[in-house]
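Below is one structure, written out as structure tokens; the observations come after it.
A single protein chain has been omitted from the complex, and every remaining protein chain is retained in its original position.
Labels run A and B following the written order; every chain starts at residue 1.
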Amino acid sequence: MIEIKNIRKVFNAGKTNEFAAIDGVSLQVDSDRITVFKGPSGSGKTTLLSILGCMVRPTSGRIEVNGREITSLPEQFLAEIRRSGFGFIFQQYNLIRGMTALENVMIPSYPTGERRSSLKKRAVELLDLFNVSHKAGSRVEELSGGEAQRVTIARALMNNPRFVIADEPTAHLDTKLSREFMDIMLGLKTEGKTILIASHDPVVCDSIAVDRLVGMRDGRITTVDDRR
Amino acid sequence: MIFHPAIIALSAGSLLVSLMLLYSAFHGIRILRNWDMGSGSESQLQLERRTYLISTLVACALGFQLLSLFLFIHTVDCMSGLFVGAMCAAGSLKVNPFGYPAIVLRVINSILAGQWLMINHADNKAFDYPLIRKKYGMLLVIMPLIVAETAIQGAYFMGLKPEVITSCCGVLFSADSEGWASGMAALPPVPVAIAFYGFMAATISAGILFYTRGVGPYLFAGLNLCAATACVIALICLISPYFYESPTHHCPFCILQGEYRYVGYAFYLTLLAGAAAGLGVGTLTPFQGVESLKRIIPELQRTLALVSILSYSGFVVVAVSGILFSNLRLTGY
Partner (left out) sequence: MTFIQKQRNILDVALCSLLRRKGKNLSLVVAYVFVIFLLSSVMFITDALKREASFVLKDTPEMVVQRLVAGRHELVPTAYAKVIGKIKGVQSVSARLWGYYYDATNGANYTLIVHQDLITSPGSIMVGRGVARHLSAGENGTIPFKACDGSYLFLEIRSVLPSESELVSADLVLMSELDFRRLFQMPEGYATDLVLRVRNVRELSTIAAKVVQLLPDTRPVSRDEILRTYDAVFSWRSGLVIVIFAGALCAFLILAWDKATGLSAEEKREIGLLKAVGWETSDVLLMKFWEGMAVSLVSFLTGIILAYLHIFFTSASLFEPALKGWSVLYPDFRLTPFIDGQHAATLFFLTVVPYTAATIVPSWRTATMDPDSVMRS
């Protein structure tokens, strides 16, 4: 569970182009749910997602992840929380070119110093789960859009996180692949993962898998639609 | 001044290390002034990020410092040919009054920088930077020492004029002449041997006790200092003659030469590692009580104790094997 209280995030503080990307948001994200943040670009949903994902510290406000206060933790501890607790799926996939799909999946676990063989085993299992294990040895440039998306999901799950965060995950997918993506998310939810998605894609927002739809505009939450 | 490539390299290296330390200290002051853990502001974040830069700079500086310590000794050793009467580093260092202060300061600075890195390591493991002020305060103490070292080393190199007649190690470390060095060489071997083996045994036992039970960190650190001193004295008056196979040759520098299979490097490396790590156990003890370090420090101390024990054991093994396989017998001498 993540709880944020009265979060503000100000960019370019003290300068003339100062603006608040998030302006006083409080929210509780329950476990084993899919929460979708919906809003136009610039509404602050990506910033909110990075705050929830412990990537950035808010300018003010408090964040608790599973009951632990993390607002004032040094960056390196945030990195560790991120590594062990969160999996990220990015809009641009952000796979590292020149490396194989398998290596890309293993990357989040490298700093743990886990043995290579066990890392490999886990990564292959994940690729297998998403039916891309035949592409394990291929460089990521050679993957199709759908395959790249699935490799990205495998990478997000590499450290077996409690939370999965996806930013505009279907922006580069057609409707069929977008539906497939939501099916995978639903599967992950039933496995006990908490999923946070930022999107304005109707395929995502209207999916039956979504438990809660949070509407955003100008750095504030405008609507909260609990579907169950 | 002698325009030797190694001298240029050493001077450039020291200058670089000094600049790195100055830069670190400059940012250290900014951190000391503006640190506010509770704030989530941009400037606090920038300061936290600076700490990485400073850690990296000091770690690199220490690495360079250690490497250059040995290059320094080696260069000084090689240059002995340029000075009348000098046959090894001992003579070259005596060419002008800055030689010995330079090398002593180098050793002290290496150990101090090592202590700083240990504190830094512990501090970085805790989630609330508990030692931030102490460690940057300490950095401000180390910085002038490093700058002084660079200056003294510079003065030493500048003052090197070939053909200066100096006393060679035979005179400096011979039992007949006067002065601190020969005083050390003239010490009777049996008590020195007892002191050396005694302190070594005591330190290693205290280390093992600390490693297994976690008791007596100060005892271990204190004994460690005595053991390090005993090692230096033993090296001069007891151990080195066996390597030279000559009862009157006591120089602690000649063993660094190829003739003696560079065994000196093994001695000084193990001694330096043992002393720095053992001292680190003591340095970290006052911070055991800090809430966020309660689990980190004992673990780090155990590792350091282990490093220290192993290093000292290595020293003893090299010394004893040298004594056993030497053709020289000092008994009755």
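General remarks:
As a convention for this text, a contact is a pair of C-beta atoms (placed from the backbone, for glycine too) under 8 Å apart; a residue touches a chain by one contact, two chains touch by 3 or more.
This one's a predicted model, so the numbers in the text were calculated from it and none came from an experiment.
Residue in contact with the omitted chain (choice from B:W35, B:F70, B:Y197 or B:Y244): B:F70.
Note that of B:I7, B:L93 or B:I239, the residue touching the chain absent from this view is B:I7.
Of the candidate positions A:M1, A:I107 or A:V124, contact with the unshown chain belongs to A:I107. Check A:V56, A:L177 or A:C205 against the missing chain and you find that the one touching it is A:V56.
By the touch criterion stated above, the residues of chain B touching the omitted chain are 2-10, 12-13, 16, 20, 49, 52-53, 55-57, 60, 64, 67-68, 70-71, 74-75, 78, 81-82, 84, 124, 162-163. The chain not shown here touches chain A at positions 46-47, 49-50, 55-56, 75-76, 78-80, 82-84, 86, 88, 90, 92, 94, 96-99, 103, 107-108, 110-116, 155, 159, 167.
Everything that follows uses one rule, which is that only the chains that are shown with their structure count from here on.
Centroids built from CA atoms put chain B at 49 Å from chain A.
The touching residues of chain B, when paired with chain A in their complex, are 37-38, 40-42, 45, 48-49, 124, 127-129. Chain A meets chain B in the complex at residues 13, 57-60, 71-77.
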